[in-house]
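The other protein chains are all here in position, but one chain of the complex has been omitted.
Per-chain numbering from 1; labels A, B, C, D and E assigned in written order.
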Amino acid sequence: MKYVDEFRNPEAVARLVEAIRQRAAALPPRQHPWQLMEICGGHTHTIFRFGLDQLLPDNIEFIHGPGCPVCVLPQSVIDQAVALAQRPDTLLCSYGDAMRVPGHHGSLLQARADGARVQVIYSPRDALDMARRHPDTQVVFLAIGFETTAPATALAIRAAAREGLTNFCVLCHLVLIEPPLRALLADPDLRIDGFVGPGHVSLVTGNAPFEFIPAEHHKPVVISGFEPVDLLQSVLLLLEQLQQGQARIEIQYRRVATTQGNPGARAPVDDVFEPAPLAEWRGLGKLPRSGLQLRPGYQAFDATHLLPDSPAPGTLPTADSTTEADPRCRCAAVLSGKLKPGQCPLFGRECTPDTPLGALMVSSEGACAAWYQYRHQGPAHGAH
Amino acid sequence: MKYVDEFRNPEAVARLVEAIRQRAAALPPRQHPWQLMEICGGHTHTIFRFGLDQLLPDNIEFIHGPGCPVCVLPQSVIDQAVALAQRPDTLLCSYGDAMRVPGHHGSLLQARADGARVQVIYSPRDALDMARRHPDTQVVFLAIGFETTAPATALAIRAAAREGLTNFCVLCHLVLIEPPLRALLADPDLRIDGFVGPGHVSLVTGNAPFEFIPAEHHKPVVISGFEPVDLLQSVLLLLEQLQQGQARIEIQYRRVATTQGNPGARAPVDDVFEPAPLAEWRGLGKLPRSGLQLRPGYQAFDATHLLPDSPAPGTLPTADSTTEADPRCRCAAVLSGKLKPGQCPLFGRECTPDTPLGALMVSSEGACAAWYQYRHQGPAHGAH
Amino acid sequence: MCLAVPACILSISDARHCLAIADSGGVQRQIDLSCVTGDIAAEDLIGRWVLVHVGVALAVISDEEAQASLEIWSQLQDLP
Amino acid sequence: MCLAVPACILSISDARHCLAIADSGGVQRQIDLSCVTGDIAAEDLIGRWVLVHVGVALAVISDEEAQASLEIWSQLQDLP
Amino acid sequence: MARTERISLAQGSGGEPMQRLLRELIWPVFANPILARQEDQARLAFELQPGEQLAFTTDSFVVTPLQFPGGDIGSLAVQGTLNDLAVGGAVARYLSCGLIIEEGLPVALLRDLCLSLAKTARDAGVQVVTGDTKVVPRGAADGLFINTSGLGIIPAGINIGTHRLAAGDSLVVSGPIGEHGAAILASRQELAITGDLRSDCANLSPLIQTLLPNAGLHALRDMTRGGLNAVLHEFAEAAGATAVIDESAVPVRPAVQGLCELLGLDPLQLACEGRLLAVVAPDHAEHLLQCLQAHPMGQGAAIIGRLTPKRNVPVILNGLYGIERALPPVSGELLPRIC
Partner (left out) sequence: MARTERISLAQGSGGEPMQRLLRELIWPVFANPILARQEDQARLAFELQPGEQLAFTTDSFVVTPLQFPGGDIGSLAVQGTLNDLAVGGAVARYLSCGLIIEEGLPVALLRDLCLSLAKTARDAGVQVVTGDTKVVPRGAADGLFINTSGLGIIPAGINIGTHRLAAGDSLVVSGPIGEHGAAILASRQELAITGDLRSDCANLSPLIQTLLPNAGLHALRDMTRGGLNAVLHEFAEAAGATAVIDESAVPVRPAVQGLCELLGLDPLQLACEGRLLAVVAPDHAEHLLQCLQAHPMGQGAAIIGRLTPKRNVPVILNGLYGIERALPPVSGELLPRIC
């Protein structure tokens, strides 16, 4: 596929790896490796799928960040989605990613097995089509995602408003990338040296959400594409900045991302949504102004009205929050690069992709899930 | 079964047949046989099932009357039921009998095969239970029947009103026995000599609907039970009256029927229903005051409100009436005893129980259907 | 029309709504007694036979009348 | 997060709602162009490549930048 | 979480959850060395002696409810297929088992039904040697459907079938009719009927083995959908004859008759799952009846009529009062009547 195959070219990869090796060797020597956090789960996926971490020299290490909207989905949102799906007249539409995420009373997959109506869709527009085709069914779209995914949701809501569709609404858990990064970087023990920035968020937002990283924490950021060549180029660019003691935002993913982002994608979002005072994150707790909520003019599309104990309109669901299901969970330490997934006492034992206990085991993009699937299949095979 | 087996006793039947033979022989001689009309399809069923007509002497003949609520159901009511069943949120509950009756666009069975929601029930209470169990579904009960069946419908509607059930309503085609009998007897050519009265209507109504027969037409009526012994006793009683030139109402079915009927069964009907100005009958056309409609206080339970071109509240459905689907149909002549079913040119050819064209082929209680099933299986086997 | 079957009242299942369990030839179903409790209390119908149509008892069966009916034919042999 | 794929615009399927048919590696799906038609008319995107996420085109791919990106590694052999 | 453990679509995916379902539930239940090889096909070291024939049959079972008085879909799925082998004179040897499971079926129920299937097979001395398990989404099936196919051997010298039917033959049923159909109807929630109704479902092979030596035996059929009525029509048509039945000779249990009176149905149309109709030369009928009645499964057997030269209808009922009437074929779904 164009713009894919070229960026997987083994020769390019080999040369980049060699360049990284040389550049890494030129870095000042120190005891622990240089840690680069890929913020986005998509990058984590590429790293594991192609084994990029194993191509890096010993003194360079990837740390897997919080940027997977599924991993950070709190149980309370799943609980609400399950409750809505169980309503007899309601069809809950969800991205496939959210189907396995466990709430307090099981996942959407389990709810469907128990009789709730749940439909996996690819695009918010597919949920809209469901509502159009089944006027007697209340269609609820479980809208999750970061800034990249918000425009599609906003466009669907605007289309529903334009058509006067009354049987379509949205259970909204759209979140923003900057607040969790700020929370992470506030940790005084954080050892991360540089950041691989999420290219698909950036092409919408531009550099804005990441500017505080060099500005306030003096760490470099490279906005990266998702193919191996992209990622390795980004690593190379980060190493260059580190070697030169620089800390600025660079864009590797220039074929789509710009400093300013895409205002055409932000416009529908700004029209339909406003920042929510608080949003809950699995593994991170509640973060102020970290989510989006429907503006007053779009309240009619808020699915929380259908819930029995509906919260005040316009607030993100926060009831009955548990940020971590199990106190032994070491997600926070893994997230901040202090522990490898396999070093969590639950890893591969109680916590597996089929029975995830922590946020990072939930989606195949989560650091622990990726580690489990590509490196191990359970503790019997040892920690590495 | 008690009150059933005794009344099928072969010895009793043999003695009754012999007594009838003797009594018939004593009747004044005449060219055509003495014709006794059993008003009720239930009697027709017993006659054919046990072959009672073949036990009668040659000068006594049964004529099969109009008393089958399914046979007389007009196509327009089926059309309405089908339209309601096709609504996505609606479940239509019907007695099994009405499932095969063809409307203009097929039967309820066909509608169900095409995707409409239809449930066969045994009692109106079962329809009510459906509404209770499925609060998100609009349950429509297709209420057909004569005076016998009206009380159960009335009780269900009263229960729904008491409980405040808003998802239960009734498509009502309850009809009365007297108007079609009056229409029949108004025919100056009618040759019928006496009537076997419908015991299960009578036990509700008492003698009232039949009093005009001896009074205005000087023909005897015997209210009869439904087992062979009942029917043959009734024939014997009719022959006695005929022999003696009498014409009065007698009750053979005294174990349940009385002159006054059951006021306890009429009370809920009077509470919920009132006579409708007009009702339509398949094969008989529109007859004044021949049906029941909901009283103003129970309008909320009228399913016709759900129909797109809902008629004025409280009128029986009469739109788009066709009293006979095919002009060649000879139902009227069969009903009045002028023709045997097999003499209709459509019988067993175009008109069969699977593809009924006339009213009398619709239900297994109809004269033509009974004739077809028990005597023939198509024209290939000849007319007898 | 109006298929109705004799059934023997076994018990009152819901006194408030006048519902009973009745047996017809070995099968049981809930039926509504409210049309036949004008002159007789529901409990007093236990053990009595009623005639049931679409789940509603429409008459209490008179055993005397039934026997009388059955006696007619036994007298018939004396017929002339 | 945010799986996005390059797709080539084949045709405009619904001009009023800014919908187009796009091809990704031989499979076609309807996508929404309304986020990328600020500077360019929908019809002018036919034959161009966009990046699609959950059915919405979020960026027009700059082929020049892509080529530039790819040239970096061919220059790498000259690296010290 | 006190969720009922339920079957998920994942368990039909071909992956690990499905392997686990097979390993933990399906294979242990059916345990035998042929199945244990986990190949795509059972490999049977079959031997056929000269004159022996292989009998092969299939049936899908779609009964609702899945468990009913007297049996369940698991036992029925074995009995029905064994009966289809047995009525051809075959000795059953091997079964296949294809499960189509609706997402959401409680795992405990599935296990019970599979155990019932396996036990019924074991009791009959047959092995389930090959199988298939599919899971379909909620609403795409009705709990569980089971297909079984059966393999058996028809010994040399056995020659029964519709080709041997002849006018004059006697018609014998092995017991009271309609009990499976009545039990199923009553079990359906919407009719809310209870009573002394039990399915007659049974493996007829042991009974049939006692009948095969009868030289006058012409044909056997288990009466399933459409009941006695359907088999009479099938046999009459195959023989080019008319079946004449003495209505009062047909055994019907009181509760079945009661249900039929209540709902306006005809017991002759109700399904059986453990009754057969035997057609036998008239001079061998008494002996066949005695054989049937001597067996626990045939105690209620009765001679109910005979095949006669073809008349104007295929089946005639001779009623209580000696009047003959046509018995029309079953014309569709069984619908309760109110009139």
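FYI, a residue touches a chain if its C-beta (ideal position, glycine included) is under 8 Å from a C-beta of that chain, and two chains touch if they have at least 3 such contacts.
These numbers were taken from a predicted model, which means no experiment stands behind them.
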item	value
Among the chains presented, those that the missing one touches	A, B, D, E
Which residue of E:79, E:147 or E:257 touches the chain not shown here	E:147
Contacting the left-out chain in the complete assembly, out of E:129, E:202 or E:217	E:129
Among A:51, A:263 or A:297, the residue in touch with the chain that has been omitted	A:51
Residues of chain B in contact with the chain not shown	105-106, 109-110, 112-115, 354
Hidden partner interface residues of chain D, rising order	1-3, 5, 23-30, 52-54
Absent chain, residues of chain A that touch it	1, 4, 8, 10, 13-14, 41-42, 48-52, 54-55, 68-70, 95-97, 99-100, 109, 119-122, 126, 129-130, 145, 149, 228, 353-354, 363-365, 372-377, 381-382
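One rule holds for everything that comes next: only the chains that are shown with their structure count from here on.
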item	value
Minimum number of chain-to-chain touching steps separating chain A from chain E	1
Inter-centroid spacing, chain E versus chain D (mean Cα positions, whole Å)	62
Centre-to-centre distance between chain D and chain C (centres being mean Cα positions), rounded to whole Å	80
Residues of chain C touching at least two other chains	1-3, 5, 24-25, 29-30, 53-54
Residue numbers of chain A (touch at least two other chains)	none
